[in-house]
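Attaching a single structure in structure tokens format; questions to follow.
Only one protein chain is missing; all other protein chains are in place.
After this line comes chain A, so read on.
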Amino acid sequence: MSHEVTPPHPDNFLEVRYQQYEVEPWLVAMCVGYELGEWRDEQLAEHVMEWLPEFALKYSEWESLGPSNAVRLIKKAAKAIYKTEKYGSRGEFGELLLHIVIRHVFKTFPAISKIHYKDSRNDTVKGFDCVHTIAKEDKLELWLGEVKFYKDISSAIRDVIKELDDHTKRDYLRDEFSAITNKIDQNWPSSDKLSKLLDNNTSLDEIFDSVTIPVLLSYDSDTVNNHNRITDEFKQDFAVEVNQHWDTFKNKNIPKSVDIVLILLPLKSKKDLQDKLHGELQRWK
């Protein structure tokens, strides 16, 4: 998407090292890479921070705060959040990583700010944040993500499966729902169509040709730790490793009613990356 509808974001940093679109669920594995023999966690931390304005602000806000203020204020905000209990205890920005990866790899666009649905069984209302869409000719795809920023892949898979299960049980796709479109997207080709659809329909799967759940899992990877640059051998090990995790994931009871994309982000050390992120924040005034 051009810079006229969202605040600017940095160029791609992560690389798609392995992908499989012939299988169910799809598998995409992201690679951070090495520089001078060192895994690039420091550069990744910097890169992640540069995404913050686009992630948090509307274009009109970016514009009215003024680009340099916007960056400064968002950094200040990030620092403040990092110290709070709510995010501090989790100590990470997993949602942000997910946002970055799907924007980059699948060219999703945050056309809808929020989706709320009414759970008909207990009559409560719940919401999704950071809803992405992809417009393909006449079709719209809806992307609702899940993320686990973990060091242990087994726990990541275990926990995310539980959540996916909950989703399916709730069957929110057929629940009554309501959406708030992101008003900054008037240049977005499908924005008219989207508002009209949201106006008339009652269930999500009537509106969207497909609902996709991108699942981003990070973990401390043996392959990343056993190498210090990208070689054929690395690539081979990498492929084997991510395929193995994909297998584990697939063999759990994953819901069939929606498309799922498994996105793996192997890390050298989740803790080190977290410390680097922390360091980035500390350096900001």
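The working rule: contacts are C-beta pairs under 8 Å (C-beta built on N, C-alpha and C of every residue); 3 or more make two chains touch, one makes a residue touch a chain; residues count from 1.
Just so it is clear, contacts and distances are computed from a predicted model.
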According to its UniProt entry, is the unseen chain "Cysteine desulfurase", "4-phytase", "Permease" or "DEAD/DEAH box helicase"?
-> "DEAD/DEAH box helicase"
Of the residues listed, A:Trp39, A:Phe55 or A:Tyr150, which one is in contact with the missing chain?
-> A:Phe55
Among A:Leu14, A:Met30, A:Ala78 or A:Leu142, choose the residue that contacts the chain missing from this document, as touch is defined above.
-> A:Ala78
Please pick, from A:Leu14, A:Ala45, A:Ile134 or A:Ala179, the residue that touches the omitted chain in the full complex.
-> A:Ala179
Can you work out which residue in A:Glu15, A:Glu42 or A:Glu95 touches the chain that's missing from view?
-> A:Glu95
In chain A, positions touching the absent partner = 52, 55-57, 60-61, 64-66, 69-70, 73-74, 76-78, 80-81, 86-87, 93, 95-96, 99, 113-114, 116, 118, 123-127, 129-130, 176, 178-181, 183, 195, 198-199
